[in-house]
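With one protein chain removed, the remaining protein chains of the complex are shown where they sit.
After this line comes chain A, so read on.
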């Protein structure tokens, strides 16, 4: 079992100029659980996710990880880069576009943070990186550059890169949206394994199957607002809010043939 973080999101607002991307968002992410964020595109779910590790700066409200405010010392006063980096060290992130470094091998991608951020010696870092890659089923692809890996393999390397840092919280930003359909399963399987180990996970996804079967809670967002949070069954099978019903109807129509 991993040590798992909790996240408290309180009254978070985010503006892009006059456009309000997040409106008073409140959400509690319990430790060791999987929270899926769903909703139409442009609803703010990726923005919210990116606020959790402060890749996106929220303008007001609070996001606390294990009680510690991220990004700000106090409301309106930014945190130092050093403190922010220290907090990010225990937050893993997986991106839609994988974002592997193209000039490094799979092993190099995973070892990089261990050397530069954790200060491990190269040999030690590579041993741990190899373990992380083995865990995502890529022990035989360590020497490959990203261009020589399939999308599914690249995303698994990206997951290995994050878990090698031994995070207590993992953020997934539409991890399977850029993948060919036949490659989605291998990535979801790795994520299921992580979930089973008790990792706190926040997953922005369009994979309703994953949300239904793996998530402990599902949050639905629309137009920057958090419309509802409930068990997967509550959101996906018995939604009360008309906006959730509408979204699911569209989803089912698009996915039936």
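Everything below uses one rule, namely that a contact is a pair of C-beta atoms (placed from the backbone, for glycine too) under 8 Å apart; a residue touches a chain by one contact, two chains touch by 3 or more; residues count from 1.
In the analysis below, contacts and distances are computed from a predicted model.
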item	value
Complex member absent from the view - protein name from UniProt, among "Amino acid ABC transporter membrane protein 2, PAAT family", "siroheme decarboxylase", "Response regulator" or "Peptide/nickel transport system permease protein"	"Amino acid ABC transporter membrane protein 2, PAAT family"
From A:28, A:68, A:97 or A:245, residue that would touch the chain that is not displayed	A:97
Selected from A:117, A:134 or A:233 as touching the chain missing from the view	A:117
Residue of A:33, A:64, A:145 or A:192 in touch with the missing chain, whole complex considered	A:145
Of A:14, A:88, A:168 or A:243, the one touching the omitted chain in the full complex	A:88
Residues from chain A at the interface with the omitted partner, ascending	53, 55, 81, 85-86, 88-89, 91-93, 95, 97, 99-103, 112-113, 116-117, 145, 147-148, 158, 161-162, 165
